[in-house]
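Please see the structure below; I have some questions.
Every protein chain but one is kept in place in this view of the complex.
Showing chain A:
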């Protein structure tokens, strides 16, 4: 069993006990524990279930590479799934639950998958798609969906706060082990601004655990001294609990600081995302120990050898009373010796190497540990916990020589430098034969804007394996980074470390070498996603030669740990199966972030009200005070309707339509785009932008125009007014103002840069109010100051002057078919003008109306709406707008495209009006259904509804839609499918439902 030891535990404070719960069980740990250490101290080795086979899973590692110990952490608004117990600092009141099991961790029904493992090999998902066809829908999909996903998604809004930091430094050092500390020191001493970050709460990395001796003192003391020196430097900033998440173009890096994970409920932000610009980046990210592939290597109690040592030394926790150590290198002997010193039993060291005479091996023998060389583990015994191992010859096929009882296995397959951050932005790797790992190739570093290398690795991340090599490499890296950032390094020598003689490791990718299929299908490569040696070999047999394809086919390395432990082992197995060398097969792509970062940190402060700025018209406050029901339009909020007490929104809309049609209504149209186009070539420019002729528009007159993109598709519309000889004012849709302004700038700057034209977006400079209805003129006359008679200001004319004392520009344009004036006043006068209108309008029963009434009235008149009748595939000709397309112009944007054979063709879906036979309202977006089916077995469709409303004016449903050859089919009755799978019959009619002759607007 795993338990707390009476001695050791350099990171814990035994004077401070902390209470926490795991699956509801109340447990105790110490301040300084990780959740994993505290669970082990309470003999909770079983912590979860694997993804596919629901195999029992125990704690495997002691750091961020942990694939198994993932828990749901916290509750309610602070619940977060997939948190690694190995990097979760224990705090008082922590609650954790295990994942991926039903009904309980100890007894899990899903474990039946384990018995079916033979039938769920690599790529079985993909195979289920194909054979047999019917099975996917009825058998496999429901089953896979039910079992998919680790952990539980939180249901409440996140209670915590997050923020972003920006930092600009000369040298960013990622990793606070001895290498990072030395690199930071060397760069700091050169005078560079240095930011040193470390993902753990403590500094120094592995060296103090491993008993390294630096400059004649224990590593622990050297770390303390160096930290002190760094803290004394004004140009050096240190941050722990902060991970280097990613390295990006031109020295950009993301840091993920877990500010308050260990003190929940404090007023600190929980996480900070640091957006760092560094001239140079030093990655001192260390190395990760690799598991060994032997049968049963996933049974709880099998752990990485360094992790076993970490738990003993750092937390005073022993993973087992009797631990068998299995290794292909010298380092694991340190674990054996460490356990022995702690008074625990090490029945055997199993070393695959035939002969080992290194000092560490001698020390182990002197300590009375039995060392079996040339041997391997044939099989681990046990199910939810290791009970023993079976010994075999590494060179053989797995015949059992002897069984050894134990309750833990410490394995070491060698070390892989953490090359992720080096690789994120293009750093390349080379294969190191001696250490059987990929390490950064300093000659092919990530490059910056001038082609210069901007990342340098330090210590084990470079492939250095002893403390002395690590320090020398880190010192050189720190100096090189400072030099590249423009500083002169000091001539201090790198610190010296006590020698650590060792024997070369022996690469072992399978144990034993000739293992049978039965053994290979129990050798785990990816512990979280359940990928085994046999799966990768199957993928190779089925023709997956690329490591990237094999990854996706087998899901190797696709779990939340992104294959930190599994990738190298997996690709070695693949290389062997393909008969190729490992460097030829290569690695999969390393992508940021290094470990998952919270969505909250990514969002930072951008949530709630400040997620997106809200644009408000000058009259916004009035609308709010008068009970507006809002509709979002671009970044604006517009009143959808103004419901009165006791009125539904729909009733309000109908009242607003009828009141406007019968009397007079008022609309806040301030969001309408207003772009002024000015200059000697302005007319010529607008002739290119609009499909119709704008250069011939007379001063004082307005014209409706259409704009297309170069694909010929309709992109915006609006009324253009000619202000003077070289000035036009272009109205755009509310959502399109910024886009159209940019569109104009783009053409002027990049195509017709010699044309003398200026454009300016004046949208927010003016409030614009539409006074609409039979009494509109009376209202304005009541306001006084300007002659707004038919003779002076005819339909499609505009004029400027004082209206009721306001500086007004009055346009006689109509989007409702009624007598209508749109009046622009300076934004600062907008609210006062609106209120003045409301006051004089009272005598005429004037009421404000919202966007829905506007939509209904335009639909009654058959006016199109960009975004309803258009969707980026519709040309003006489809909408019967030929009259707005100039035949005389040689060119306009979109003209060439509209001449393409499939555009210049009447055989298209075209705009018509639709009237249901029963007067009902057609569902929005529904399709006209024809006879028979298409090539895909779907119902034939030949049209769709683009706008559909109940018309209070006509007392029935009206709609517009695009129908195949529609205008030639007037009077035909067609049927539309509805969401409840019934049909509605509708007659094709003219899209103008109301006042076809346009008499009402022209009075």
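By definition in this document, a residue touches a chain if its C-beta (ideal position, glycine included) is under 8 Å from a C-beta of that chain, and two chains touch if they have at least 3 such contacts; residues count from 1.
In this text, contacts and distances are computed from a predicted model.
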Protein name, per the UniProt record, of whichever chain is missing from view ("Sarcosine oxidase, delta subunit family", "Beta sliding clamp", "DNA repair protein RecO" or "Ion-translocating oxidoreductase complex subunit C"): "Sarcosine oxidase, delta subunit family"
Residue in contact with the excluded chain [from A:264, A:359 or A:448]: A:448
Full-complex contact with the absent chain, from A:750, A:905 or A:936: A:750
Candidate in contact with the missing chain, chosen from A:249, A:605 or A:940: A:249
Touching residue (missing chain; options A:626, A:900 or A:996): A:900
Chain not shown, touching residues in chain A: 248-250, 252, 277, 425-426, 446-451, 710-711, 742, 745-746, 749-751, 753, 890-891, 895-897, 899-900
